[in-house]
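Comments concern the structure below.
Removed: one protein chain of the complex. Kept in place: all other protein chains.
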Amino acid sequence: MTVVPSTRIYEGTRIPPRVPTILDVDPHKHDLGDILRVNFGPNHPSTHGVLRLIVDLDGEAIAGIEAVIGYLHTGFEKTMEEKSWWKSVTYPARIDYLGFHANELEYVLAIEKLLGIDVPRRATWARMALAELNRIHSHLVWLGTAALELGAISMFWYAFDDRDAVLDLFELAGGTRFHTRYVQAGGLAEDLPPGFTDEVRKFCAAMPKSVDEYEAILDKQKIWLERTKGIGLLSAEDALALGQSGPVLRASGVDWDLRKNMPYLAYDEVDFDVPVYANGDVYDRYKVHMDEMRESVRIVLQCCDQLDEMDGEPWIADDRKVVLPPRHELHTSMESLIYHFKIVTEGYRVPEGEVYVVIESPRGEAGCYLVSDGGARPWRVKFRAPSFAALQATATVVQGALIADMVAVAASLDFIMGDTDR
Amino acid sequence: MWPDTFGLACCAIEMMSIVSSRYDIARFGMERFSSSPRQADLLIVSGRVTHKMAPAIRQVYDQMLEPKWVIAMGACASSGGMFNNYTILQGVDKILAVDIHVPGCPPRPEALIEGIVRLHEKIRAGIPPAYEIRGVAE
Partner (left out) sequence: MSNARLRLAFEAVPGVVETREAYAETTLVVDPARLVEACTHLRDEEGFNLLSDIAATDYLGWGEPGVAGYIGTAAGRDLHEPGSQGLAQVPTPKPKRFSVSYHLLRVGDDPARVRVQVWLDEGEAVATLVPVWPAADWFEREAWDMFGVRFEGHPNLVRILMPDDWEGHPLRKDYPLGGEPVRFSGED
């Protein structure tokens, strides 16, 4: 296995033996009457959403923990079963609402896999560029909120300022800052506007300097180091056993990134590195996020070069049974009119089958299991949420931590409650 | 007027961005988001409210001291949004009294600030908070 050789993070396994996701209090301690059960209820001051943690405290040390989720269960999967394929693309973006492009992308890739249509390369490269911009956006928000919770309050404003620049780019491309719903089965909903690549290049020129500034603020700062180094340890074996992926796995020493190891879209044609750190603590997860932002900038610049070369090429597949025909054709071609009518009223039909498409979202392995019965609506959509898996690791990661560290550890796992609860 | 963040879902991210320097809410003196409902005046419900979460919201609302106002931010808080199913409360006004509904999915930060400004105008015009007009469901 490609694990970075280093000192072992800890011996053996720290996964709780009875229930992997619940850390039980040592029964001896319960008898002493020292255990205080505190409820970190759904309404947190931290902006991670509606997570409820039931924590047993022995003084300030954490003796037991259990995570209760479900406060944001929206029934995406059931709702999407009632919508046509076209309309249901609006829903996945709201699942992982920070990495919204990733969810739309995995769903649309699954539909395209079942349909078997070819996506033009301009759409593929544009999707890649937007996915990487989305990764930068997600990491910036993560950085801002994680630093805010640990006390580095000014990072919030710096990170969100850059984040607004990314959202401006999304607005330029798709019209909305958030939940762009820019991908469509077959390509993009619309072509990229002229001048998009120039704006992206301007942003990418400024971004590495921003990341350097953030690192200058936090990297050597004594308080930050004290609060993140050696906290929240997770070994590589435990991480794999608990289904972790993404930055959490890479910070534990496992060199695994779907973009490199199982490439999708055109990731095998771009040049980038995958940051891997070996200590498995909060500090390493933070470093992975920072390095990933830099690598994403590299990828976006390469995508811009390719997109400039492909200027004028189609941005959506030509298949009239799935994609709406261009409007000027509706005046002249009878078949186009019929296709348009069928697609808008009933929606296109996807052949029978089941697929599982996985991509590397900002949080890790995000997948879409899609079952189609050949009809106009999905039969079953299941989203593999990386945050769901990340939260399962809370009981393992928080061992030996104090209550103040729990905030740092929870922030470092980078979960989004919409993703967890779906 | 100090807001109490009830950041639930995607709208919470846009709500965080009104604190950021571009859509600065400190212009109104509201940058102190109070985590404790006892010290907050304004509850911004941002995001979809599930049946599981509803008692928690109600408890937070009850813990707020009068006068208190509620902004239902986004389509999901106003009316259930695009989710009309077994688990989403179709509008937080079923359990609270809402003063301002801000539409959008998610509403732009400018839209939320417009909602806040309208609330300020409403208060200055002397309109009492919503729970006095409409009463609160028990």
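For clarity, chains are labelled A and B in written order, and residue numbers in each chain start from 1.
Just so it is clear, a residue touches a chain if its C-beta (ideal position, glycine included) is under 8 Å from a C-beta of that chain, and two chains touch if they have at least 3 such contacts.
Here the structure is a predicted model, which means the values were calculated and not measured.
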Contact set of the excluded chain (shown chains only): A, B
Among A:Leu242, A:Leu307 or A:Val409, residue touching the chain not depicted: A:Leu242
Identified contact with the non-displayed chain, of A:Ile15, A:Ala152 or A:Leu234: A:Ile15
Per the touch definition above, residue among B:Ile88, B:Val102 or B:Leu119 touching the missing chain: B:Ile88
Candidates A:Ile9, A:Ile65 or A:Leu114 - the one touching the absent chain: A:Leu114
Where the missing chain touches subunit A, by residue: 1-2, 15, 18-22, 69-70, 73, 75, 77-79, 82, 113-116, 240-243, 245, 249, 254, 256, 261-262, 321-322, 348-356, 358, 365, 367, 369, 371, 373-375, 379-380, 382, 384, 388-389, 391-392, 421-422
Chain not shown, touching residues in subunit B: 51-52, 80, 83-88, 90
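Definition applied: only the chains that are shown with their structure count from here on.
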Subunit A and subunit B, separation of their C-alpha mean positions in angstrom: 27
Partner subunit B, residues of subunit A touching it in the complex: 41-45, 47, 49-50, 70-75, 78-79, 90-91, 94, 97-98, 100, 141, 144-145, 156-157, 160-161, 163-164, 167, 177-179, 417-418
Complex contacts: residues of subunit B adjacent to subunit A: 5-10, 12-14, 16-17, 19-22, 35, 37, 47-48, 50, 52-53, 56, 60, 82-88, 105-106, 108
